[in-house]
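The complex appears here minus one protein chain, its other protein chains still in place.
Let's look at chain A:
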Amino acid sequence: MGPVKAVVMGASWGGLNAYTQVLAALPASFPAAILLVQHQHASSENRLPWLLGRYCDLPVIAPEDKEPILPGHVYVAPPGYHMLVDQDETIAFSVGKQVHFSRPSVDELFFSAGVVYGDRLAAVILTGANDDGAAGIEYIHRRGGFTIAQSPVSSEAPTMPEAAIKTGAVSRVLDLEKIGPYLAERLQGS
């Protein structure tokens, strides 16, 4: 397995708190790009990048279409759009149908990132109340990526990590407070 170039994350119910904890544990020298999806209503104002940026040493970005994906930057999917990774490691958007009743959808991000990054990808499924992301986790696993799920007992809503774990494609199940430090340590050395 080569060095990890990107980490994709997905969360739904309880995600703001979970993301805050995970991102707060990452050092400014974190070597990979981070792309994350938080389920939210299409008409919500896009305050998430600003909120997360307050707890995080890395620059948190509300990306534009075709924005290049850079190491050490955090890209937050905007409400109302699916966020995808394109072949040339840029951001692509779609306003296609909702997936698992969600746009943005975790699966859309995970599948597209899995294609591009293969075994240089890590994926994290956090707290959430539906099964979005499970199919994506399985795909990333088959592409040789490294997969992590938040432990259901440490999740505000356990359905999302449970669905991912049930696929058999999750490499590590970790309590919420362990995920950030684990990523920091594993990727610093990679």
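One rule holds for everything that comes next: contacts are C-beta pairs under 8 Å (C-beta built on N, C-alpha and C of every residue); 3 or more make two chains touch, one makes a residue touch a chain; residues count from 1.
Keep this in mind: contacts and distances are computed from a predicted model.
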item: From "Molybdenum transport system permease", "NADH-quinone oxidoreductase subunit K", "Cell division ATP-binding protein FtsE" or "Chemotaxis protein methyltransferase", the hidden chain's UniProt protein name; value: "Chemotaxis protein methyltransferase"
item: Contacting the left-out chain in the complete assembly, out of A:13, A:75 or A:93; value: A:93
item: Candidates A:6, A:34, A:52 or A:85 - the one touching the absent chain; value: A:85
item: Absent-chain contact - pick from A:73, A:141 or A:178; value: A:141
item: Positions on chain A contacted by the hidden chain, ascending; value: 63-67, 78, 81-82, 84-87, 92-97, 108, 111-112, 115-116, 118, 138-139, 141-144, 167-169
